[in-house]
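Please see the structure below; I have some questions.
Removed: one protein chain of the complex. Kept in place: all other protein chains.
Entry: subunit A
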Amino acid sequence: MTTTTGTHPTRRLILQGAASVALLGLGNLPFGAVPARAAANDKYPEEAFKQKSEADAIKALYGKTAEPSDKVKLDAPEIAENGGVVPISVTTTLDKVTSIAFFVAENPFALAASYKIPDGTIPAVANRLKMAKTTKLTAIVEADGKLYSATKEVKVTVGGCGG
C-alpha cells in the first residue's frame, strides 16, 4: 500500500488555508472543540463513520456545513424495493471537485461512503448502498474547498440493515 502524501501540494495548501480561516472564525472558543478535518486527509475517517446523525457525520468528516446546490445531481430510485441494494449515483458540473460523500440519514451510522476525486478524475460516482428504512439521502460534493449538497427522499419497502 503506497501512501499518497504530497501528491497534491496545491490542494493541501488550499485546504490548510481554509482550515486556518475556519479557526480564526471561531474566535476565542476553546480549542479542540471540533478539529477542522478535510475529507482529503489520506487516513480512513474512522470517527466520521462512527457518527450516528447526518449532521455529526458531516461535521466529523469535513468540519463545516454544506449548502444545497442545483449543480449537484443525485440520482436514486423513488422507491427501493430492497433496502440492501439501492443504486445511487451522483454527478456534478462543479469545478475543482476533491471529494464526494454519501449520507443516509436514517441508517444506524449516517456516513455511507466517501470518495476522493484526484485531478483528472471525472466528478461522478455510481455505487450501491444499504438503507435501513425510508430515508433522506444526501450527497455532498467538495469543490474548491466548499461543500455543496443534494438530497433526495427514498422510500424503502424492505430494510437493508435489519436481521
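The rule is simple: contacts are C-beta pairs under 8 Å (C-beta built on N, C-alpha and C of every residue); 3 or more make two chains touch, one makes a residue touch a chain; residues count from 1.
Just so we're on the same page, contacts and distances are computed from a predicted model.
K.L.:
If you look up the hidden chain in UniProt, what protein name do you find among "ATP-binding cassette domain-containing protein", "NADH-quinone oxidoreductase subunit L", "Monovalent cation/H+ antiporter subunit F" or "Thiosulfate oxidation carrier complex protein SoxZ"?
P.N.:
Answer from the UniProt record of the missing subunit chain: "Thiosulfate oxidation carrier complex protein SoxZ".
K.L.:
For subunit A, which positions touch the chain that isn't shown here?
P.N.:
Within subunit A, the residues that touch the unshown chain are 1-2, 4, 7, 44-45, 49, 84-86, 89, 104, 107-109, 111-118, 120-122, 124-131, 160-163.
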